[in-house]
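For this view, one protein chain was removed and the others were kept in their places.
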Amino acid sequence: MNAIPGRIAPAPLLSVEGLTKWYGHVLGCRDVAFDLRPGEVLGIVGESGSGKTTLLNCISGKLTPTSGEVRFDTRRFGLTDIYGLSEPDRRRMQREEWGFVHQNPRDGLRMRVSGGANVAEPLMNLGGRHYGNMRQATIDWLDRVELDTRRIDDKPRNFSGGMQQRIQVARNLIHGPRLVFMDEPTGGLDVSVQARLLDLLRELVRDLGLAVIIVTHDMAVARLMADRLMVMKGGEVVETGLTDQVLDDPQHPYTQLLVSSVLQI
Amino acid sequence: MTDKPLIIVEDLAKTFVLHNAEQATIPVFQDLTLQVAAGECVVLAGESGVGKSTLMRSIFGNYLPTQGAVKVWQDGAYVDITKANPHEVLEVRRRTLGYVSQFLRVIPRVPTLQLVMEPLLENGVSFQEAKDRASELLSALRLPEAHWDLPPATFSGGEQQRVNIARSFIRKYPVLLLDEPTASLDAENRAIVVRLIKEALAEGAAMIGIFHDLDVRDAVASRLFEVSQFKAAA
Partner (left out) sequence: MNTPVPARANAPERYYNYAYLDEQTKRMIRRSILKALAIPGYQVPFGSREMPVPYGWGTGGIQLTAAIIGPDDVYKCIDQGADDTTNAVSIRRFFANVADVATTEDTGEATIIQTRHRIPEKPLKEGQVLVYQVPQPEPLRGLEARETETRAMHAYEEYGLQYVSLYENVSAYGRIAATAGYPVMVEERYLMSPSPIPKFDNPKMAQNEAVMLFGAGREKRIYAVPPFTRVRSLDFEDYPFETQTWEETCALCGAKDSYLDEVILDDAGDKMFVCSDSHHCAERRAAGHVGPMAGHTLDQDAALKEPAQ
């Protein structure tokens, strides 16, 4: 009813409906529904245990939901429920079209192989067989995430936490995904490193037109990164809307509490 | 350009409900109606606490009105900010609706020049052109060039405010909301901002502003708008 005339609203890239996850009789998340458009950044906020990580895992194909659908506009099959795809098709789609940035770089990187090989791996997974080309692409990406390209062959453990996170970002963007999941991407970093990484992420998201779903408990991160927010409590979405509107004029009692609990400096 | 108003505020009401303060309700205004045409600058008047900023933020979509509509003219039609989807509101903000607040809220540690370039980059302007225009505007606002490569966090209030103004005037927004943009500026800088506002108005922008400085207000206002006349009963 409010579609902007003269412009055809882009079809959703991701469409989640009735998503519910029970761990036995314990609720993970219940009846979550939303659409995500190409280039849109959705923040999922809430305190620990609110179900945001469960939700992220269900959406990203890591955890089969109890019920509900996660439809993604795949290149090969169009808008399709990812849990309706065969496992090899789903894994291939995830490799080709998604990225996932973990909070802990150890979960997202292979610690035994060099930073450069970590960044190049997605290209090899997609059939890259020319060493020189992949090497150059890796160097370009290390440069883009502002890492010293001379350190391309260093192992991840020889990088600081912030640099490891940059390697992870490069690894998850090099293959040109359309949707990137981020689970507290700046969670383990000290604030000075956090700010630069956030700025870098925001720039990359804008330049690449990426759609992003970012989970965070940090309202400041949510404000800087997300176009709109979903606030979760006890496994359910209690409020959703434009990021600055949710944070500056929260409607739900829980959101008001959450926002008013943020420490000011 | 159109002869239709660029902004139509219809029967707007805003009441805050503080759930964690024993459900306290704070009514601000109700049945508020306002139209602003191209080239017009409507200055909100009234004592502090009367709801000027709340109205401004409601128009921007930053606050969620309790009732009514805020229609912004874009691409030959009106978009109701109060009911549009987030991505539609963002699209209106990106291309049509600018906002200059009293406070600068940006990512820490990003250099000033880059902050000012950002609205252009978001609209597909090339890096070099964005850089040139940002430099031009910062020069016009007399922000020392030595500051451009620094993040504005350590700047004085007046300098931060000028960065904020630069970010808002670098794009020629058809509709501009000004929330005390000259509050911390000295006389000379205020004059520069007044000039920027007048130029934008001459080019057909519609503006709603809050100015406590009477000189500035008289210099730019097409008319005054008393928010208190729509005061909601407590």
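Letters A and B name the chains as they come in the text, with residue numbers starting at 1 for each one.
By our rule, a contact is a pair of C-beta atoms (placed from the backbone, for glycine too) under 8 Å apart; a residue touches a chain by one contact, two chains touch by 3 or more.
Bear in mind the structure is a predicted one, so any value in this text is a computation, not a measurement.
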Chains on display which the left-out chain touches in the complete complex: A
Option from A:I152, A:L189, A:M219 or A:M232 whose C-beta touches the chain left out: A:I152
Per the touch definition above, residue among A:E40, A:E97 or A:E121 touching the missing chain: A:E121
Touching the absent chain when the full complex is considered, from A:M134, A:L147 or A:M163: A:M134
Missing-partner contacts on chain A, residue numbers: 87-88, 91-92, 95, 110, 112-114, 116-117, 120-122, 124-132, 134-135, 152-153
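One rule holds in what follows: only the chains that are shown with their structure count from here on.
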Centre distance in Å when chain A and chain B are each reduced to the mean of their C-alpha atoms: 31
Chain A to chain B touching residues, read off their complex: 1-7, 9, 37, 40, 192, 195-196, 198-199, 202, 206, 224, 227-228, 241-245, 248-249, 251-253, 256-257, 260
Interface residues, chain B side, partner chain A - complex: 16-20, 57, 61-64, 74-77, 79-80, 83-92, 107-110, 121-122
